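Once you've had a glance at the structure underneath, I'll fire off some questions.
All protein chains of the complex are present and in place, except for one that has been dropped.
For chain A:
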Amino acid sequence: MEVELAEVRDFLADHAPFDRLPAAELAELPRRCTIRYARRGSVVLEVGERGDGLYVVRSGAVEVRDETGELVDRVGTGEAFGMSSLLEHRPTRYRCTAVEDTLLLVLEPAAFEELTRAHPDVATFYAATHHARLSRAIGNLQRATSGSTALGTRVRDLLTREPVTTTPTATVRDAAAAMSEAGVSCILVVEHLALLGIVTDRDLRNRVLAAGLPPDSPVRPVMTPDPVTLPDDALAFEALLEMVSRDIHHLPVVDETGRPVGLVTTTDLVRLENANPVYLAAEIGGQPTLTGVVAEAPGIHAVLGQLVERDVSAADISRVATALGDAVRRRVVALVEAELAGEGLGPPPVPYSWVVLGSVARDEEGFTADQDHAIVLGAEPGEDGAAWFAALAERVTAVLEQCGWPRCPGDMMATNPQWRLTVPQWRRLLADWSREPQPDAVLHTAVFHDMRHLAGDPGLTEQVHLASVSTASPRLLGHLSRQALAMRPPLGFFRGFVVERHGEHRDTFDIKRPISAVVQLARIYALRSGSPALSTRRRLAAAAAAGTIDQDTATELTDALELMSYLRLHHQAAQARSGRTPDNFLRPADLTQRQRRHLRDAFEIVRSAQQRLSSHLPPGFE
């Protein structure tokens, strides 16, 4: 019996990707659908469910939101959802809610599978939709700034090494040995530059060990012959689709002549997709070259952007930013050291430590941080040794600049010989600054009090840092306080925001000033209470614990810092997303009424803390 489901067929025929199907196949699809109705407001598909197939909106509209409730996509008539479960064979990470009264056509999973298998362009169509939603869901900033999705990467760009190969006549033992040596789970069987087959760990287990074959059996009967391959200009999501639909984990990549040029694994793709901080840090730490590190570094902004979109707290984002930055900095120092040794300049002539200063030392790095660093020497290095450290400092600084950290305009970097000192020299310098603070020295003290170990001998860093904490004289504290008071929050007498009247930053205020005010206040409190804490939050807590300030002040300032940092991060993430250089200039008009009210409260908190500090100043410092 022929049943013509004409309405459904004609509807599908009007919408991509069904419009590309041959008429005969199209006519078969309606029978493999069910129809469902979802009232406005009802949840069609919940996070963690697998769904019943591909949901095509027949009429109405559905919103797709991720676990955190962020809108990922709005699906209208003729569009679909639910493909993520079908493509990945796992429960969905979205909640799909009807936002209008909605009629749905649900294509059964087996039909979807057959369709995507028979029509690669249909598969590509849904993979693209899936990955566009995924990218939005993970807030992939890299996409916005570089114009390509992670899974839009060409597979040739994923290949990290030449393929590990063997021949069909080699023994299984040889093949296994080659795999062990290269640390791979799969080997390609090649003859006359042509790919004959593939042998995986699983094959060795199932077809050799379990089958009781001797180790000197040839590879040919064990291999999977004529494996599925991908051309090297295929896209990463096509690779993902192949693997998912065929349930395989290794895909050989061939060039236009059919010669195997490498292997893509599911791990490669998962890495590509999950731009998560832990992975990125590991990836940076494993880069074998400086060029590689420079290439990975922009990923930091992408990760920070994601965290901002997920509404992670400013304190946590800053910590992640610092940790990722440290991964880059450590790797660069290590690679430059190796480079110097490779050029015949030898290992470090004396023990040393590389220290970071300022916001990086306080774990408060954001989108905008200069390079602030110094070197602590374990002994006098002599003339040749000094040249070695000069070369180290110059190269590290140059590479970090390429990674996106501008050089410090105040030249507080290890490139400056003034900041490459032995422990006794650092102690003397800190003591000098404390005794006779010159205007320059006050600024220096502030920066060098925020000192954290990055690389080398941590004991050297520790000695200098503790000296900086113990050498703060009342006179120095007075100067630091005066500096802290100069950072007035941009708040007028009648609680209006004070904005720039002229120039490039007209109608904005500089959020860095009130943030710096809190940072400086906390530093003063920490010095007064003798705490070696580095982060502003820890310093405030330590000062409250020591009774230097009351608990309310500590809590209020911590909250104010979080709010101001949060707004700054969101502002900077938006700038980074649209390809602009992140800055500190917020426009009150861009804030919601609620944000403005909270920001005014934060500024009030900073201002009153400054007033209390000013009333405690020793004579001559107001």
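In this section, a residue touches a chain if its C-beta (ideal position, glycine included) is under 8 Å from a C-beta of that chain, and two chains touch if they have at least 3 such contacts; residues count from 1.
In the analysis below, contacts and distances are computed from a predicted model.
Undergrad: For the complex's missing chain, which UniProt name, "Branched-chain amino acid ABC transporter, permease protein", "Phenylacetate-CoA oxygenase subunit PaaC", "NADH-quinone oxidoreductase subunit I" or "Exonuclease domain-containing protein"?
TA: "Exonuclease domain-containing protein"
Undergrad: Of A:103, A:469 or A:546, which sits in contact with the chain we cannot see?
TA: The missing chain is touched by A:103.
Undergrad: Quick one: say which of A:36, A:407 or A:587 touches the chain that got left out.
TA: Final answer for the missing-chain contact: A:36.
Undergrad: Across the whole complex, list the residues on chain A that are touched by the chain not included here.
TA: Within chain A, the residues that touch the unshown chain are 1, 3-8, 11, 30-39, 42, 58-60, 100-103, 106.
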